[in-house]
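Missing here: one protein chain of the complex. Every other protein chain is in place.
Then we have subunit A:
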């Protein structure tokens, strides 16, 4: 190369090759970036990587199916304002909250896709990519993802919200909290309300006692596309000193007074929060009959949804009998699920346990609900006579013989 010349041909060719190689890596290297990020944060223990397939004990039943579809195996604050929930069947949801607006619910068939999506859209991680343009760069990472999408090399960012989740500000019952989900066409598809015991009627507290719940009882009603109720779930933190036999021992239609708050929460000493839930299939006529007596369409925020009108519209005697019939339906036809979730830093704090339980029952929040990891679970199909809860994750190979992960 002559002195004072600008650039040799070889140098120019090298630069062109470098550009082409970098462009190819940009187009195809995102998976590498995801793997490295997950490997790094997993090693640091703070990105919530959970086993891809939780080892579920192998026997089949509607309780297992229900548990895998609805269990929050892991919940974490994946990014400020974003809650990542992994379910037992490997699917996941990301709830993105925005101040003053409904949260968007993004659904993913695989937990890894949800995790990659959060990594791609995290503001913190995006600002690092934006820094390639300069200290105050913005939009570079998003522009990169958009470019990939437009040339057909990326599809994950095209995930659209499957629903909007809205926290209840004006609750149907004073003192309770909840949330509802709205389908893209604006219809309520799911409503969850938590009723603390100090806001519940004595008859509802009796029912909660019979179900082995502590501090609050929550109900979730799922509606189909025709706005017909298809499932009712009653759930709440588990009270200590309870068993399924307690539920079965009750006299049919018994609505007698029972002290509902004499027991403490189960799992507190172990640093775990136990949540018990009972799901009734409302497509069965007997269940639907009791449901229609207890619930009616009412005002939920700015729309209409099913509310537990029995708490407001009935006298105590009728309400007691109704809840007794509801307890009968539960103990003869419900799917029972009891899940133990580890809560880091709980250390015997009832308030932390309560917030974690609220976050597990209301999948929208509260926003400051602690991260959880499922430690174990038991399920039972109460429609099967004499059925007992069976472990979902930790199978006893010696006792069961051939049960295994």
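Following the convention adopted for this analysis, a residue touches a chain if its C-beta (ideal position, glycine included) is under 8 Å from a C-beta of that chain, and two chains touch if they have at least 3 such contacts; residues count from 1.
Following the convention adopted for this analysis, contacts and distances are computed from a predicted model.
Among "Transmembrane protein", "Iron complex transport system ATP-binding protein", "Carbohydrate ABC transporter permease" or "ATP phosphoribosyltransferase regulatory subunit", find the name that the UniProt record gives to the complex chain excluded from display.
"Transmembrane protein"
Just name the one of A:136, A:226 or A:285 that touches the chain not displayed here.
For the chain that is not drawn, the touching residue is A:136.
Name every residue on subunit A in touch with the hidden partner chain.
Residues 3-7, 12, 15-16, 18-19, 22-23, 25-26, 29-30, 32-33, 36-37, 39-41, 44, 47, 79, 81-82, 96, 104, 118-119, 121-147, 150 of subunit A touch the chain that is not shown.
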